[in-house]
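Left out: one protein chain. Kept in place: all the others.
Each chain carries a letter (A and B) given by its place in the written order, and its residues are counted from 1.
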Amino acid sequence: MAKIFIYPATSLILSDLVSRHGHTPLSSAVAIRERVQTAGLESPPLQITPEEPKKGLKWAAVEVPSGVRGRMSLYGPMIEECEAAIIINDADFAFGCMGCARTNELIKFLLRQKDIPRLDLNYPKNEEEGVKFVAAIKRFLSELGGKK
Amino acid sequence: MTPPVRIAQLSCGPDYSGVQHEIETAAHEVNGEIFFPDIALKDIRRDFDAFGLDVRSPDLKLAIARAKALVDGRVEADAVFIATCFRCAEAAIVRNELRRFIHENSKLPVVSYSFTERTTAGTLLTRMEALTTIARRRALLARETQQGITLGLDSGSATTKAVVMKDNKIIGTGWQPTTEVLKSAHGVIETALAEAGMTMKDIQATGTTGYGRFLVGKDLNANLVQEELTVNSKGAVYLADRQHGPATVIDIGGMDNKAITVMDGIPGVFTMGGICAGASGRFLEMTAKRLGVDITELGPLSMKGFGGRVPMNSYCIVFGTQSLVNALAAGSSREDVAAAACHSVAEQVFEQQLQEVDIKEPVIMVGGTSLIEGLVHAMGELLQTKVVVPHHSQYIGAVGSALLASGFIKDE
Partner (left out) sequence: MTDYTPTHVGTVTKYVVVESFEVTPADLAIRGYEISNGAMIKETCFGLVVNGKEEEVDRIVNELRKVDPDHIFVKDRGFPPGDSRRCRANLGGARPGYHGMEYEMTVIPYVSHGLEELKKRDGAAVSAPENPLEHPVIDITTLKKLIDAQES
């Protein structure tokens, strides 16, 4: 069972397909859950406190906007932790946690820098592309081993 | 209690900067309520395409579509708050264009702000208060003449000012540097009353504004306690006799600067800034001190000089002052140095703040710094327009408060 960074990290489709094949998707929800379930100072809605953009300095310099650094405090550790990545490249309508293009560029770059198996895709646009999409992900995941 | 003012938030990044709660707290304190216009994905795609600004960030696309929904009236709001991350170029373009788009196509008051993780509710409070005032108290702001006998007090960060007005005329003024807020307030009130030949008993209504407004307002049991953005714009168009049509009000203060576009006396878009003291009245005060002149002499002195002859490569209040000292040591004239200081402040306000509002003539400069003619001249040159400085411009907040306070006389 491998830890797979899914991009967009909010993707229902990727999250589902990864866990369907017995692997662990690393998603925004897991990072948010960690914060929502940890006691500390109140910072609704996401329990991301002003301290998080400072933690984000590990991945982006101080002149990078706070929103990028705050998001990187969610994704940076997951990028470090992941053993493989599936990236949908035309995810133009993933909002919120994936709502900042600069963060998204940095995430993809960091994933590409890492020496891990990576699958780059686009969303399927028709049924036949749907077949290829699912088959490619299935192949990619089974090649990682540990299939249930 | 009146229902809260519904403030639509268009933003990218506050949740992830840890400041969303600060925004909501600031709104809540002035009886405002933040909400996110509800739209569907198909609206986002259609409206983002229709708007034509092809940005990459999905949350900015969402902000654009939400702005369209507000302007088209598909979602109702009383006011709009636009907030994006400081230092994000993409978001800055969207922020400016949305602010302009909403201002030109609706009657909704808008304030835009670029935050960092250090932004607090306190920083946002004055802006939110102005936003809710414009949304909720249009009737109050519609007042064009002062009636009865009223007292206006402006408790600013650098100076405290008071005026007594009677039947649409200023009959007493008081001014002193702010030391202890209440002590300074009582001092200027005493002076203003003495000049008017009155006592507190004669005053029919009182208004306070400025940083110390809450404290002084409570002490005086004021009828109106109001932030300086709306009060100053009202005071400016009143004193400049430009109560109808568009105007732009610039107030370079001791601690922060305000730039406000006004239509018929009501603020539309405004910015309030002051990240660096180098762009404030304080810088000019320090320059005057360095030059060994009173602040009142800095203006005439600078008018005789030419700022371009003095090398200044920093806007910082510390390094900027250092440049001036170096220039003096290198043989620059005091006149040129004074002019350079004025130009530096004007340029910084121009670059950092006036880009966030659409300058509409007449441009009215108010506040204590508007008496420094070198600064007014420098601003006029940058804006390529003749800047209007009304009489009593240094008392702008006090006059605006006295004017608006007269709306409360009838109630008593």
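In the analysis below, a residue touches a chain if its C-beta (ideal position, glycine included) is under 8 Å from a C-beta of that chain, and two chains touch if they have at least 3 such contacts.
Treat the numbers as computed from the prediction; the structure is a model and nothing was measured.
The missing chain, though absent from the display, is touched by one residue of B:Val5, B:Ile23 or B:Ile39; that residue is B:Ile39. Interface residues of chain A facing the missing partner chain: 8, 10-13, 15-17, 19, 25, 27-33, 35-47, 49, 89-90, 93-99, 120-127, 129-136, 138-139. The missing chain lies against chain B, touching residues 6, 8, 34-41, 44, 58-59, 62, 66, 75.
Rule of thumb we're sticking to: only the chains that are shown with their structure count from here on.
With each centre defined as the average position of its C-alpha atoms, the distance from chain A to chain B rounds to 42 Å. If you check the complex, the residues on chain A that touch chain B are 42-46, 48-54, 63-71, 74, 92-102.
For chain B in complex with chain A, the touching residues are 12-21, 24, 41, 44-45, 55-62, 84-88, 90-91, 115-118.
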